[in-house]
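I'd like to ask you about the structure that follows.
Shown here: the complex without one of its protein chains, the others still in place.
What follows is chain A.
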Amino acid sequence: MKKKKVASKIMELINMNLHKNLSFIRNNIVFARKFLRNFCQSRSGGAVTYPEIEDTSYLPTKQRERKKWHEKIKSLSTVEEKLIEVNMPSYYGFRCVDLSEGVIPYDSLNFTQSITRTYFIEEADVQEENPAGVSTKKTSQVFDKLKPLVIDSLIFHHESRIASEDDQEPVSSLVKNLNTLIMAHLAKDAPHLMEAEVDYHPRLEAYWVAGGMEPTYMTRKAKKNFAFMKEYADLPEDRHIQYVGNPILQLRHAEPLPPRSEFDTSKNVDQDIPFFKYDPRVLGLSLNRRHGINIPGFWPGDPCEHSLISYHLCNHLRDRPKVYGSEEHAEALHCQAILASYGWLLPLACYQGFSPFNDVTYPLLTQTVLTDGQFWSFYSYQMNSNKMNSVDDTHKPRHNMCWGTRSLKLFEGVEDGKVIGMYRVLELLLNMYLNKPCKRDVEMKPYLGEQQHVADIDDEERRVWLESRFKHLYSLRPRHRPMPEVYHWEKIYKIDHKTRLLEPKRRPFELGVNPFKKRLDEHHPAYIPKAKRTNKKEKWEKTYYP
């Protein structure tokens, strides 16, 4: 009777995979050994199968851990849960390289291409007088119709530009006006524009991890001081990147744009993408501690979740020093376009169920226009890969592609209320509007479960909790516990020189705690007042972190 009981208990332990709970087996060791031998033999027909032998040295273990986490992100069901999980490692956020639109350091095209793994192709044959090969019968007809209206709009905005001190508002107003005109004139020929959504000044932010740069001074020093970490001191390090865009206007559609080149880009790239090995701070960029935010201008669940066109201002070029030279200024525009395009496509891919750590399975395309009213440049960008981190060596990276024109002049100037020298540059813009999105044959959301968004979750408590937590995280408010700091006097008299040995040790650095390693869920749950409890013993509210 006793043997039967022990056997059933052992079976229970095996089924629950409780490897750590061995005390029960140890207490009944004689019987358990015999039973387990019989059990193993009966299960595998005599031969015992062992788990795969893993390399337990430092690097492979770390890589396995990261990979396991990436697989966890992939397996989560809803978009919002994935986006929260990306932020789970840190309560106060990551130290991100701050990439704000319009702040472009000197000679940063290599850096931009490197962190987005983008291959850039300049379409040199496009001229102002004749947008070669692009002009069709339809575009030229529509352009001729539009021309007087555009001229009116240009004159109006030129005058308001002179009147107002704000340099940007008249341009964004001009762009909105032009968009309305074009949409109205093309609606008959391009019915997909009727279904498109137009957003004015949407919130655009993208977060990813770019890999392979030199370790920082402090990381290297910290590793050098540990005997067993010494050999890893010079290993390349990943950097968190946070892009904050500032689009004037975005057009989006329910279906994606058709790809422009092959998905597997190894064939159509004849040169290597430049690799930037230095710490991004050498360019003058700063680090900022914040949560990684991926938001393409709308909340998850909107039906129009693919890109058509986005407009960005390039007025910042006027503030850049002239000594940089015209060639560098042209490159700065390319930088802005690459970041604006990648920074929109990445959050859009995240809404399809991918993440900065899970690569897309099909290409995504977007079109970007940079303008200051007079000068226009047009870009199209194809995202083939969004996994920029260097954790997995076996991952063979695909390249992203960007095609762009140089800065083209729309008109020579405005004099006496008349536009002088109007070019046919807008035909390129019309072509972008005519580029028709179409349905793909591939599965668009392979990594999303049955419930694709938090709003689909049936359990009300969990749904409400996840929704509010997601929105709170994305609001970027300071955390409930303020960020800890080491005061200057503490650094001098307590850390660098131990002069106050008799004082009680209460601060985190004295207790050996790194507060920035605190995870997102390491906080007290909300307290339920006694009057509101359904179960008298449940003092704390449940949390539903992924």
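Rule of thumb we're sticking to: contacts are C-beta pairs under 8 Å (C-beta built on N, C-alpha and C of every residue); 3 or more make two chains touch, one makes a residue touch a chain; residues count from 1.
In this text, contacts and distances are computed from a predicted model.
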Omitted chain, identified by the protein name its UniProt record gives, among "Hyccin", "Large ribosomal subunit protein uL23m", "RBR-type E3 ubiquitin transferase" or "Fuzzy-like protein": "Large ribosomal subunit protein uL23m"
Among A:Tyr58, A:Phe226, A:Tyr278 or A:Tyr487, residue touching the chain not depicted: A:Tyr278
Full-complex contact with the absent chain, from A:His497, A:His524 or A:Lys537: A:His497
Which of A:Phe31, A:Tyr106, A:Tyr232 or A:Tyr544 contacts the chain that the document leaves out: A:Tyr106
Residue numbers in chain A that touch the chain omitted from display: 105-107, 214, 217, 278-279, 281-282, 284, 321, 323-324, 328, 492-493, 496-497, 499
